[in-house]
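All protein chains but one are shown in place.
The first chain written gets the first letter, and so on, giving A, B and C; residue counts start at 1 in each chain.
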Amino acid sequence: MSRRWIYVALTAALATAASIWAVPRLDEPGWFAYVGQGGAGDGPPLPSLSPDLFLYPVSAQVVLLAVGVGLLVQIYSTAYLGHHPRYRSYALIIILFLVGMIAVVGTTNLWVLLVGWEVMGLCSYLLIGHEWQTAEARAGAAKAFLVTRVADLGLLLAILVIGETYGTYDIVGAQIASSQDGVASSTAIGLLVLVAVVGKSAQFPLQTWLPDAMPGPTPITALIHAATMVAAGVYLAARLFPFYADSTVVLTAMAVVAGITMLMGALFALVQTDLKRALAWSTVSQLAFMFAAIAAGDPEAGTDHLISHGVFKALLFLGCGCLMHAVGSSALAAMGGLRRSMPATFWTMSIGFAALAGVIPTVGFFTKDSVLHAIEQSAGEDGGLATGTTYVLLGVALVTSFVTAAYATRLWLRAFFGPVPDGRQEHHGHEAPRAMIGPLVVLAVATFALSIGQPFHLGIGVVGTVIAAGGIAVVVWSWRGGSTLEWTTRPLTAELGLDRPFTSWAPAFARGVSRTVVDLDRDGVDVYPRAGAGVAGLTSRALELVQTRNVQRYATVIAVGVLVLVVAAVIWT
Amino acid sequence: MNIPIDWSLVAPAVIVMVGALVALLVDAFYPRRTWLGSGLPSTGALVVAGVLAHVHRDDIGRLSFALVAIILVGSLFVVVASNIMNFETAMPPGEFHFLLMSAAAGAVLMVVARDLVTLVISLELLSLPSIALVGLRQGDKVAIRSAWTFFLASVVSTAITLMGISLLYGVTGSLDYVEIREALASPEVPQSVVAVAVVLTLVGLLFKLGAVPFHVWIPDTYVGTSVMVAGFLSAVSKAAALGALLILVNVAFPYAYGTWQPLLAVVAAVTMTIGNIGALRQSDAIGLLAWSSIAQAGFLIAPSVALLTTEGLTAPVQYLAVYALANLVAFAALSVVLRLRGSTRIDELKGMVRTDPWMGIPLVFAALTLAGFPPAVIGLVTKYVVIRPVVDSDHVWLAVVMGVNVMLGLAYYLRLVVTLCDQPDGEPYVSPSPPVSVRIAKTTVLLGTAGLIALSAWPDLLLRHLP
Amino acid sequence: MPLLYPLVLASALFGIGLYGVLARRNAVMMLLGVELMLNAVNLNLVAFDAWFADVVHSGQVLTLFTITLAAAEIGLGLAIILALFRALRTVDVDEVGR
Partner (left out) sequence: MIVTALAVPFVIGLLLMVGRARVSGPVAAAIGAAAMTVSLLLYALVWEGRDVVSGEVDTSWIEPLGARLHLGVTAVSWPFLLMTAFIGVLCCLWLVARDTAPALVGLVLVISASSLGVFSSLDLLLFFVFFELALIPMWFVIAWFGTGDGTRRAATRFLLFTVAGSALVLVGIVVIGLDGGLQVDETVTGSLAAAVLVCLGFAVKTPIVPLHTWLPDAHSTAPTVGSVLLAAVFLKLGTYGLILFAPLMDRFADVAPYLAIAGVVGIVWSGFACYGQDDLKRLVAYSSIGHMGFVVLAISTRSDVGLAAAVFGSVAHGLITGLLFFTAGSLKDRFGTASMAAIGRGLYGRTPWLAVTFVLAAVASLGLPGLAGFWGELLSLRAAYEIGDVLTKPVAWTALALALVGVALTTAYFVRAIRLVAQGEPVEQDADRDLDRREAVVLGALVVAVLVLGLWPAPILDLFEPFTVVAGVAR
């Protein structure tokens, strides 16, 4: 038992150090303002990994979010996973993961950022695959790693293009250069960044890895797939926003991606029969909200929602872990009626669901409000999105709000109310240990605490509230009406078959091509040396046939040879 | 008519010839026909001839002197190493040494010849004793058959060469190299006849070199005769033919380069390729070396495409020196193997480096030299040397063919080398305390290897001083 | 006499000789073929010599040498054939080659 706390202590130390570093920065002025040293040279230097640590207020918030959730997850895990034989590697990888996150957020050096980015990807891979005995965990881990890594190539190229364009690999330096010499290559940079964040944040069309990553231990899901790693995509998009802010193409593409993803994710979440998977789709949908804000030209709203979402989604996932701990499954069918047996979990998670649905006064409401406001505001502005696009985006966002409220309510109802399922003994639904409840409470408090000082936009706020209330009401009404809320619309439960290219087409293609290549390598490419050897062997045999010891044949060879040479010589001459 | 004779040129050949006669006479009048009895005068004559040649080296010319030196050293090597045969009653020592020395005299004469009459005579002086040498072992059916093969192929090509010479005479009106060159310089000579004449004239020399398609006699002859005679044919006889070819073409045919340059290039390319491919399937070390010597002939001929430059003349001679030494070492070592083990099949050589390092390592080193592979640096350097003039005369394709043939050659040299280094099968062969003759042969092998190693360590030794 | 006649004759002789070498099975007959080839050469040389009216008569000198060489070759050849016959009891080249 005590050995487990070593890792908690390590994490706490890391969190403390990061906090000491980050907290004073929260009050600095400016949002990624151009401060610090740097300058454009003739060409980009070779990459280096000098840490170049520097925090802006937003980065400081993200760092605090990451280490905070990380520490809570670490504490939570002592109870949740403490008896696992591989707890040690698990806890260490979490710490490594946090270091990677801090590197991404806390540096101005793009290479350090990339290293941290990929270290997070690797840790995510290892943690999803923590239960590597099971086929789902293996498949999910492989898929997550592959998809994100392919997308990361976009970031790699984006960094190269930034370096080429501005002559430095320092973000601040590049910003200074862009302010002096003007922004260039913005479309290229933006699209490449978009590829990277679409992969990392599981946006359409690369969304499918995130739900499949759910075989990972639930605390990890809370940490990686809610609070930090997927959020890093949003963070990066916001961080590099100045480099592509003037490219309508990029912003429109981002808006389209965000619009599709948010609605799709919410709809998928609505029909899930598995709580954890539903929360995963919810994450996808919420991330799309943040991208919508960025696409609308207000990355600050996006990052704000990132922080708030990080908190309440972590709360939800950890709560989900408590439920799983209690009933041994994450299927909604196994839950139900847990309100009484798990009161602490119930209340904290209720707060989480409220924040997800956007109920005042949770932080979820305020940040969602800011996002909607940002979208609304950007309509009609010069540059950025076209007005039509903006309104479509706004419409989609509102519809999504409605669906979000609906599925949040549905999940809440199905998990905590209703009849106890037949198979479950009542005593199984016991409350989780304190080490697990504690983090939930902290996060629940934070869900309210963070709303302090959040702006409120009257018009859109009222509209949003009404829509959310509508969503809640519809579900509650239908529940009252006796519905089991088992909505199994076929195309939606099948997730529109969007997964198929990743799970069957791509592997089948790779397998087919690789089989062909292996065969070709053996029977095709290798033909020329083998043919050469064969020809040499045959010629050798033919030469032996000539060596018959028959003098006359030799004389004939000589005579014919002379004749050939003479004829050739005469022709040449 | 007073014909002037340049004695300084002819002296080495005459001394060698005298040595041949003395060897024969000693053998005839000394009742116990021992190997040493006729061998010692031969050795002495070769040494004296060498000294004489060195004294007159300025008259002879650097190139010819280098060739004479190679021939004399090679003959000396063969004479000394041939002691290995002293136990063979079927091998009459007097005749052996007489024929060997006569052939050597012919070889020396060939490279100092400056007119076609001398060339023809010296060629025959080399050929006829060689043929007799091949068939000398009495009662040996294989040997006599080989001699017959060699004889017929030889006389046919001699006849063709003579035909070429007669045509050349008909075109130029002279048999003197320099006069031929001057006559060919005139644009009035019928070019096609000149082409035919040049080609036919070169046939005899290419035949002696073993170039394709005149190589057919080589495998049968080398395998059929005694090992050291094969060594003599592969080293000394080729040296003489190559020297004669270089000098003849360089002095007499410079204006007919349009004929011989493509001819030699193609012949070289085909020769090295056929030779290497032929060697691939040999199971007998002698047969392997026979085919390899065909391939090496290709490498010897190749740089002659640049014969009219200094480097085109010196490169083949430098290659020849190393090739001859390595080949003689290999043949001498194999003659020892044959004497001790009764077979030269490659399988028999398995593990020799471990069981008999003093014979195994020289064989390995010789094979690596022939392959042109480090640690036998000299083999590699001489390969470089012969490729240089080829490239310099814009025959890059030929250079590439040479490169590919280095690879082909390695395929079988490697087989020889790894068999030698391999784990021996069964009981290691323990030779009874070897007789003096074997020790002498072994000593020559080791001396030759020492020479190769010295050259590998310091290639300048060769490249600077020869020719 | 025009140069052509002896040259044609020489060519014919050379060809016949070559044919003899390549076609006859008897070793002695092959030797004769070689002789014919050499004599074709001799004819050539003498004809050219006469035609040039060569002062030093190098053609004729070479002819003399060739005749000698031919004799030597025949001597050696016959010796070998004799040895072959002793060893193999035949002078048929097909048999010898087997």
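One rule holds in what follows: a residue touches a chain if its C-beta (ideal position, glycine included) is under 8 Å from a C-beta of that chain, and two chains touch if they have at least 3 such contacts.
Everything quoted here is computed from the prediction, not taken from an experiment.
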*Name every displayed chain that the left-out chain is in contact with.*
A, B
_Just to verify: which one of B:10, B:251 or B:421 makes contact with the chain not shown?_
B:421
*Name, in rising order, the residues on chain A that touch the hidden chain in the full complex.*
45-49, 111, 114-115, 117-119, 122, 129, 132-133, 137-138, 141-142, 145-146, 149-150, 153, 156-157, 160-161, 163-164, 510-511, 513-518, 521, 525-526, 528-529
*Missing-chain contacts mapped onto chain B*: 368, 373-375, 377, 380-381, 383-385, 387-388, 391-392, 396, 399-400, 402-404, 406-407, 410-411, 414, 417-418, 421, 459-460, 463-464
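As a working rule, only the chains that are shown with their structure count from here on.
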*Where are there more C-beta contacts: A-B or A-C?*
A-B
*Can you give the whole-Å distance between the Cα centres of chain B and chain C?*
27
*For chain A and chain B, what's the span in angstrom between their mean Cα positions?*
77
*So which stretches of chain B touch two or more other chains?*
145, 148, 152, 156, 160
*asked:* Among all residues of chain C, which ones touch two or more of the remaining chains?
replied: 18, 21, 30, 96-97
*Quick one: which bits of chain C touch chain B in the complex? Just the residue numbers, please.*
7, 10, 14, 17-18, 21, 27, 30, 34, 37-38, 40-41, 44-45, 47-49, 51-52, 54, 58-59, 61-62, 65-66, 69, 72-73, 76-77, 79-81, 83-84, 87-88, 96-97
*For chain B, which residues count as touching chain C in their complex?*
116-117, 120-121, 124, 128, 131-132, 135, 139, 141, 144-145, 147-148, 151-152, 155-156, 158-160, 162-163, 165-167, 169-170, 173-176
*Given the complex with chain C, which residues does chain A contribute to the contact?*
548-553, 555-556, 559
